[in-house]
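For this depiction, one protein chain was excluded, whereas all remaining protein chains were kept in their positions.
Up next is subunit A:
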Amino acid sequence: MAKQEQASVSSMNEIAVTLKNCSLSFGDVPVLNNVSLDIYNNEFVSILGPSGCGKSTLLRLMLSLLQPNAGGEVKLAKDLSIGMVFQKPVLMPWLTAIQNIVLPLTIGEKRFSKKEARDKAEGALRLVGLQDFTNHFPHQLSGGMQQRIAIARALAADPAVLLMDEPFGALDEFTREKLNFELLRLWESPDTSLSTVVMVTHSIQESVIMSNRIVMMSPRPAGVDAIIPVPLPAHREVGMEELPEYHHTVNELRKRVKHL
């Protein structure tokens, strides 16, 4: 709750990531067409759009794994740290759960000592409730547990912004719903540095129950078709799917999808 209140006071309108007039082509194929988008601190944003329209590409722009064509600009808030969760868990099968989480902490700029990295990884494992599987290898864990480790790996580096690319797309309904709310709790929790989540999803229901704003993308070459605020209470809980606001927003999104 603390994070929500804090949000409403001041930092809600501080921008974390800005995309300005970003277009991007792979060779001759235009994928993004003049995308402008602001992501604010302390918000949960979902990105919805037809498959192949360029949602993953958009996240890769924010991560600086790709650069926009000339004229476009990607701006990050100063000293912003970003974490990424891919559609697949992308765990190293030769490393245990804890070693997988330690890995990004000990490469590149090596911001942490071995001991610190280990402590952080243990903390992150506890956050996702997998402290009993510290020394298990990925092939000994279910798909849902593997994705939780991937989330823990992203959280362990204390990111302010978490980018997620269809993180629950490959999971069954039960696991998916459980992880949806786990993620919301982590986002609200004062124990994490996490303030902002940008999640790509192809599920309208998931986007409505989880996010403050939903970015609708048009088909390739994708632009921002609409940005839809979700009028649900700030603190999301199971059962809010019964509220009229939920149905209203889901229906509005469905209509838009038909007109794309």
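Basically, contacts are C-beta pairs under 8 Å (C-beta built on N, C-alpha and C of every residue); 3 or more make two chains touch, one makes a residue touch a chain; residues count from 1.
Heads up, the rule we're going with is that contacts and distances are computed from a predicted model.
Visitor: Have a look at "ABC transporter permease", "DNA mismatch repair protein MutL", "Glutathione S-transferase family protein" or "Cytochrome bd-I ubiquinol oxidase subunit 2 apoprotein" and point out the UniProt protein name belonging to the hidden chain.
Guide: "ABC transporter permease"
Visitor: Kindly state which of the options A:K88, A:R126, A:R176 or A:H202 is in contact with the chain not pictured.
Guide: A:K88
Visitor: For the chain not shown, which residue from A:P30, A:P50 or A:P104 touches it across the whole complex?
Guide: A:P104
Visitor: Name every residue on subunit A in touch with the hidden partner chain.
Guide: So the residues of subunit A touching the missing chain come out as 60, 63, 65, 82, 84, 86-88, 90, 92-94, 103-104, 107-109, 137-139, 157.
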